[in-house]
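Of the protein chains in this complex, all but one are displayed in their positions.
This part shows chain A:
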Amino acid sequence: MRASRPKVAIAAVAAAALAVAGCAESDREGSSGSSKDTLVFGVAGDPKVLDPSFASDGESLRVARQVFETLVRPEEGGTKVSPGLAESWEPDAAGTTWTFKLRSGVKFHDGTDFNAEAVCVNFDRWYNAKGLMQSPDVTAYWQDVMGGFAANESDTLGESLFKSCSVTDPTTVALTFSRVSSKIPAALMLPSFSMHSPKALQEHDASNVSGSADDIKYPAYATEHPTGTGPFKFKAWDIANKTLTLERNEDYWGDKAKLKSLIFKTISDENARKQELRSGGIQGYDLVGPADVEPLKSEGFNVLTRPAFNILYLAINQKGNPKLADLKVRQALAHAINRQALVDSKLPPGAQVAVNFFPDTVEGWNGDVTKYEYDVEKAKSLLAEAGASDLKLRFHYPTEVTRPYMPNPKDLFELLSADLQAAGITIEPIPLKWSPDYLNATTSGNKHDLHFLGWTGDYGDGYNFIGTFFDRQKDEWGFNNPALFEKFKTADSTADQAARVALYKELNADIMNFLPGVPISHSPPAIVFGKDVTGVKASPLTDERFSSAEFKS
C-alpha cells in the first residue's frame, strides 16, 4: 500500500531530526546551578561595542561599568568624585599636572597587574589614536573631553587637553594637561576612560580600527575580549538571542560580586519589559515609564528613583523669528507657561520645576536668580510692549521617544502650547520623528522657533550642563553673546574649584537674565528590580553597581 503524503512528510521530518541530533558538540558547561545567583536585567537596546573607549551610548556604558573601572569614580549613588583605581589624587600648583596614587594588588581579568605603567599605556593609546580611531563617532567622549590627539588628522580637531603620562613608581602616576580645565578630574569618571589590560590590548590588536571611512570595523577586542579590573568579567555576547552575559570576577580586589552571573537582555519595547518583569523572565529593567512607577511599587517591585541629574528645557531660537531676539518676548514666553502644573501632571513623582539650567545636585546651582512665575496677564502685556501681540511660532516636538528628562513629549507639547495660546500666541505644531529628523531640525538651520530638548549629565561639573548649551554660538539657540561666551572661557580655565563654582553661580544668574530658553524641569528617572532583589543603589549618573545586587532568601 502506498503511504499517504502526510505520513511521508512526518516520517521525513522525524528522520531529519534524528539525523541532525547529536551531530555537533555541546560547549555548555555543567548546569549553571541555582538561578538565584543569576540576575537577568532588561535593557532598552543592544550595547554597540564592549570597549568603552569607543562607546557613547548608555547601554554600552552600562556593561562597561560592570567590567571596567576608572581612576576616579562617582561615589555610590552620587556624583561626587571619589576613589576608584586611584586611592588619592592632587594637582600641582599650576593645576595642569595631576598625580594619582594607585591602589595596589589590583589584577586585570587576564591575571596581569594593574599599575602605573598600565595607566600610561591606556592614555597613550587614546592620545596617539590614528586614522579611523580619530573618527568622531569612534572616540566621541575622548574628543568631547580632550578635544584632540597627539597628531590631529582633521581640521575640526583642536589641541589635546591631555599631554602626557609619566610613571613615578608602580603605584604613582602623573597626568599632564595642556591647560587648566573644569573637566579634570571629574571627566575621568566617564567609563570611556576605563583601564584596560595592556596585554589584552596588544593581543587582540585593540587599536586597529580598520576598514574605510564609510565602512569602519572594530577590532575583535572591542566585541569579544574586553579585559578590565571590574567585579564582573565578560563571558558571552549572544546577538542572536539579544543577551550579553557577564560572570563574577573571583579575583576582584574589593567586595566580590554576590551574583554568579549577570545577564543583560535587550527588550526595546517599554511595555514588553514590564510584562517580562511581571512574568518573571527578567528580575529588573531600566527606563521605567513614569506611569508605571506607582503600579509597579504597589505590586511589590523594588522601584528605585534616581536623584535627578538632568534638565528639560524649552529652547528659543533667536534667529528663527526676529521677534524672539527681543528679551521682552522671551520673558513673555517664560511667564506664559505653567511649569508647576506641567511637573505635577505630566512628570514622574519627585520631579521639580527647574530654576537653573542644571539641577541643584551640581555645585554652582544658584537659587537667587531671576524667576519667571506663571502670569498670563504679564505675558500678554510684555508681548504688547514688544509689539508682538500677533506672535506666531513654530513649535517643534518629537514623537515616539522617551528620554529620561522627557517621558512624554507630546503631552508636554499639548500642555505648553495651550498655555502659550492662552497668552495670545499662535502656535504651529511641528511633530517630527526624534532621530534623525527632530534632532536635525532643532540643532541646525533656522526653521525652528521653539522646541524641547534636554540633557543628562555625564559627570558632576556644571560646565557639562551650561557650557554644553551656551559656551559658544549654536544653531539651536541662534544668539551671539560674546560677554557670556567669554565668562564661560574664564570659568573653564579656573583651576580653583571654589572660584569656579562661584563663576558658575554668576553664569546661572546671567543666563536667567538673558533667558536664551526656559528651563522647565528635572525628572528623576526610575529603575526597577524584582521583589526579591536588593542591594543596588540608584545613581544619578546611571552608574548602578550590579556587584552589590543579591536575592533575598
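Definition applied: contacts are C-beta pairs under 8 Å (C-beta built on N, C-alpha and C of every residue); 3 or more make two chains touch, one makes a residue touch a chain; residues count from 1.
Please note the rule applied: contacts and distances are computed from a predicted model.
Undergrad: Which name from "Succinate dehydrogenase/fumarate reductase iron-sulfur subunit", "Peptide ABC transporter permease", "Glycosyltransferase" or "Cytochrome bd-II ubiquinol oxidase subunit 1" does UniProt give the chain that's left off?
TA: Options "Succinate dehydrogenase/fumarate reductase iron-sulfur subunit", "Peptide ABC transporter permease", "Glycosyltransferase" or "Cytochrome bd-II ubiquinol oxidase subunit 1" narrow down to "Peptide ABC transporter permease" for the missing chain.
Undergrad: Return the single residue from A:Gly111, A:Pro136 or A:Gly367 that touches the missing chain.
TA: Spelled out, the listed residue whose C-beta touches the missing chain is A:Pro136.
Undergrad: Quick one: say which of A:Glu117, A:Asp375, A:Asp437 or A:Glu550 touches the chain that got left out.
TA: Residue touching the absent chain, from the options given: A:Asp437.
Undergrad: Looking at the full complex, which residue from A:Ala17, A:Ala93 or A:Ala498 touches the chain that isn't shown here?
TA: Counting the whole complex, the residue in contact with the absent chain is A:Ala17.
Undergrad: Quick one: say which of A:Ala213, A:Ala483 or A:Ala498 touches the chain that got left out.
TA: A:Ala213
Undergrad: List the residues of chain A that touch the chain left out of this view.
TA: 17, 20-29, 32, 35, 38, 40, 46, 48-49, 56, 132, 135-137, 140, 144, 154, 156, 211, 213-218, 223, 236, 238-243, 245, 261, 263, 265-269, 271-272, 275-276, 278-281, 433, 435-437, 439-440, 443-444, 453-455, 468, 474-475
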